[in-house]
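With one protein chain held back, the other chains of the complex are shown just where they sit.
And now, chain A:
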């Protein structure tokens, strides 16, 4: 599976969100549990209070009974004090118990029964005491002995026990549900933590997978980069080999072409020499035996043969120059460029001075527009290039206006651009590429040349790590721009060491 950065982001974000949701749920559960615990605690307190109150109620009732017994046995009114106190307290205690039981969710009818039974007991006590106070001691004692008081007391105890038992049962139920809730919460929290742990592990794994994938992608990239460099090196080597091959080819071909050409030229010379002899003979025949010399013979000797020889000679001469040019080019391609600091301005001034004669004759002038850079390059090659460009600018001026040639330098895309701007006859747009081709020329062929200069110039500029560009409008002027780096590219691809192996 391939992880895109977006997928990785979505997955980790989703997992993190899930983790947060689980944490939140656990938090909510805890808050609920705390709330529950608080309720449970207060319920425990309420239960205890009910117990205490029931105990108090019973104790007060016993106090009242004890007081009654003491009074009835001794007749001492002092014993009535606890009775009266208990009677007074019971009312508020019962009230409190009722409230507490009601708050605890207890049974109201049972409360009523309790009140009713306590009142019955109190009424029994009150009756005996009243009888005793009125002096009917035996009546009071008899009433006490008949066991009704005990029965009433037992009833009260029973009711109180019932209340206590039910309260305890409620407490038991609460405790059980509390316990259950606690277990559930524990379970939920534990599973939540397990889930969070799983989510974290998942996130970690996703991150690791993603990182591993990134690493392998980087490794692949490094590999392909290395491969690319190797391929570039291989291509460069094969290009250099091809370039060398072309140069050897040009060298060999031009030599082998020259051999038959030498014969053509030599034997043309022979023919010319031979025709001289024939011409002498024809002239002599013309004077000594005119009938022998027909017009046809005269034409052949005087015109046709010399004309044919003339054409052969001019053609072979041209061919010889072309072959010479190819040889020169191939030789130039093999020359090792030597880097040295070259001040362009000084170089241009030198070239301009050497062209002064032609410039004066054409009524033209060259203007240098400083500043010019100092380049680390091959002086001879730069001189050849600029010399060729300036020579062309001087040669192809427009006779209709005074020639103006401007030289200037500037920076362009990290390279040094040297412009040779002229107001000469210009080059038609369709010839802009052609003029840089070998043996191709443009415009009226009124100047000597083989169409080699610009081809050579561009080949040189490219070897020096630069190029030549042309912008021109026919009839307006041309701008040749030489682009060169600050220094020669290294290493120089000229296969200088192999020139020794070239065939003679």
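Going forward, contacts are C-beta pairs under 8 Å (C-beta built on N, C-alpha and C of every residue); 3 or more make two chains touch, one makes a residue touch a chain; residues count from 1.
Here is the rule we go by: contacts and distances are computed from a predicted model.
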Since a chain is absent, check the UniProt entry for it and pick the matching name: "NADH-quinone oxidoreductase subunit C", "Response regulator", "Hydrogenase maturation factor HypC" or "ABC transporter substrate-binding protein".
"Response regulator"
From A:120, A:189 or A:327, the answer for touching the chain not displayed is A:327
Have a look at A:259, A:400 or A:413 and name the one touching the chain we're not showing.
A:259
Of the candidates A:215, A:270 or A:340, the residue in contact with the absent chain is A:270
Sites on chain A contacted by the missing partner chain, in the whole complex:
255, 258-263, 265-267, 269-270, 273, 320, 324, 327, 331, 499-500, 502-504
